[in-house]
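Okay, so here's the structure we're looking at.
Moving on to chain A:
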Amino acid sequence: MTLTALWLVPAMGGVLCLFTKAETSKRFSAAVAAAVLGYCLWLSVPYAPASGGWGLVETGPEWIFGIRYTLALDGLAFSLVWLTAFLTLVSLAASWKGGFSPGYWACFLFLEASLMGVFLSRDLLVFYVFWEAVLIPMFFIIGVWGSDGRRHAAMKFFLFTFFGSLFMLVGMLALVTARHAATGVWTWDMGELAGANPAGLAGTLMFVSFVIGFGVKIPLFPMHTWLPDAHTEAPAAGSIMLAGVLLKMGVYGFLRVLIPVFPKLCWELLPWLGGLACVNILYGSLCAMQQRDLKRLIAYSSVAHLGFCVLGVLSWTPEGVAGGSLQLFNHGITTGALFMMVGFLYERTHRRGLADFGELVGRAPWLTFFFGWAVMASIGLPGMNGFVGEFMSLAGMARALPVMAVAGAAGIVLSAAYCLPAYQAVFWGASGPGSVSSKVTDLDAREQVLVWVLCGLMLYIGLCPTPFLDGLAPSVAAIVPYGFQQ
Partner candidate 1 sequence: MREAAFYLAGAGAVFFSLLMLFQRGLYAAAACLLGALLQTGALLYLAGSPLVGFLQVVICSGGVMTLVVVAVVSAPRKAGAGGDPAMWAAGSVPRPLAAGVVLFLAAEAALAAAGAMSSAGASGALDARVGAVLFGPYALATEAAALLLFLAALALVSGREREAR
Partner candidate 2 sequence: MREALAFFSAPLLWPQLTLASGLLCCLASGMSRGVTGAASRTLGVVSLLVALWMLLFTGRGPGGPLVSLDGLGAAWQILFNVGALPVFLSLDEDDEVPASLLLGVCLGAGLLAASASLLMVFIGLELLSLPAYLLVARLPSASAPPHEASVKYFFSGALASCLFLLGMAFHYASSGSLALAPAPGIMGAAGLALMGSAALFKLGAAPFHFWLPDVYESSAPALAGFLSTSVKSAALFLLMRLASLGPDSALSAALPWIGALTALYGSLLALRQVRLQRLFAYSSVSHAGIMVLGVGAWAAQGCDPAAAAPLFFYGLVYLCMSNGAFLFIRLSGLSQRGDAAGYGTMRAAPAALFAVLLLSLAGIPPTGGFLAKLLIFWEAVKAGLYLPVAVAALASLVGLGYYLGLIRDMYFDEPKWRSPETETGAVPVLLWVCAAGAALLGVLPWVLKSYLERLFL
Partner candidate 3 sequence: MNPALQVGLALFFLGLACLALRGRLLVMLLGLELMAAGSVVILTWQAGVFGDPAGLAAVVLILAVAAAEAVVGLCLILRLHHAGRSGDAESLTALRE
């Protein structure tokens, strides 16, 4: 129950939320989210690296046909579990004044529950179940509480990601069946499937189907076009969760499934996958340069940033994998903060366009300050969290395939070229005729506290990432040996 509680509590909380009044459900959901976060922190105490590493496992009876409800917590999962719990609370707090109905709060708790499940499960099918279950609350969050294009965006989000998942499902079935043919055992356990290395055309097809399944979520080029729409139309808190946690599922899948199960193919096809990640970085950056809508811009920047994670993870060097994993966390914090602040702007003005603002530096100095802070973290300024993750990823990739690292590093130039003009336009620039800057007030106390926490984390991880890296170390050490030996 130690781990089951992590998803069961928010799920139950969500159900209860549905049966309460709006104001009560808001407080209640926040209480549940806070409790989960507290529980996460409490969990981290007895299992801290100092006391002998991670490795809390929870196994249920066999369900059917070799499927077994298995949860486990290690450093990698923990960083994302923690991120989920944290960002859920942040999302709830960020939408505190929105006057939402109980369904909204319940959806966030359901989302938290399913995300927890994704990160905790060690059984392929249980993983898949949670993986898909994530879509349902997110679909409602985008569709019911989003902005103008929400209907379309929600459908696109669901269909697009489901498309990828179907590939993954068929790949899983094929994998499990092939494994059975080889060993005579039906198993869906990730640990037992590790090192399966299916060969031949069938193996390659399985690999590709997993790549598509995870790639849509990352999102890997060219499977990314759902993301700008979904991010743009989702409510601010939805975007926080979407960018902060949902995108991480794909890379997490790479780490948890793709690399351990297909080490050989991963290495052989590295030029292709890494190439896609590089395209992600460059293409995403170029697209972001052209955007006129803040949320779309940040969305495309996510496409670019996740490319770094993929590069790192695929490099199979300790620093690359650790950096890629850390970057997952970092991106969640940074982009979450950015989306939250865009949300604050949107809450005040119902606009998101770059041209709708200007001269905010005088009107909202705190917002300007924090947004700049987060932008700097986002463009990978050393000393901020983004740099640590990206640098380690690139350092790893430089050892595996240096050309890719160079292409990735080029994203550094581009990130400045898309983030800073936008920042200048909104916060520094002159306000045009249609500007709504006059409606913008500075952050209030609640908002400031939220942003302080996020920005503080950015700086802390940027300068002192070792506690996080230490936590990830055992998982990284478990993943790297599958890889190519330097």
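The set was built so that all candidates are chains of the complex that A comes from, given by their letters.
What we mean here is this: contacts are C-beta pairs under 8 Å (C-beta built on N, C-alpha and C of every residue); 3 or more make two chains touch, one makes a residue touch a chain; residues count from 1.
Every value quoted in this text rests on a predicted model; they were computed, and no experiment measured them.
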Any idea which of 1, 2 or 3 touches chain A in this complex?
2
Okay, in this complex, where on chain A does candidate 2 touch?
61-65, 125, 128-133, 135-136, 139-140, 143-144, 150-151, 154-155, 158-159, 162-163, 166-167, 169-170, 173-174, 176-177, 205
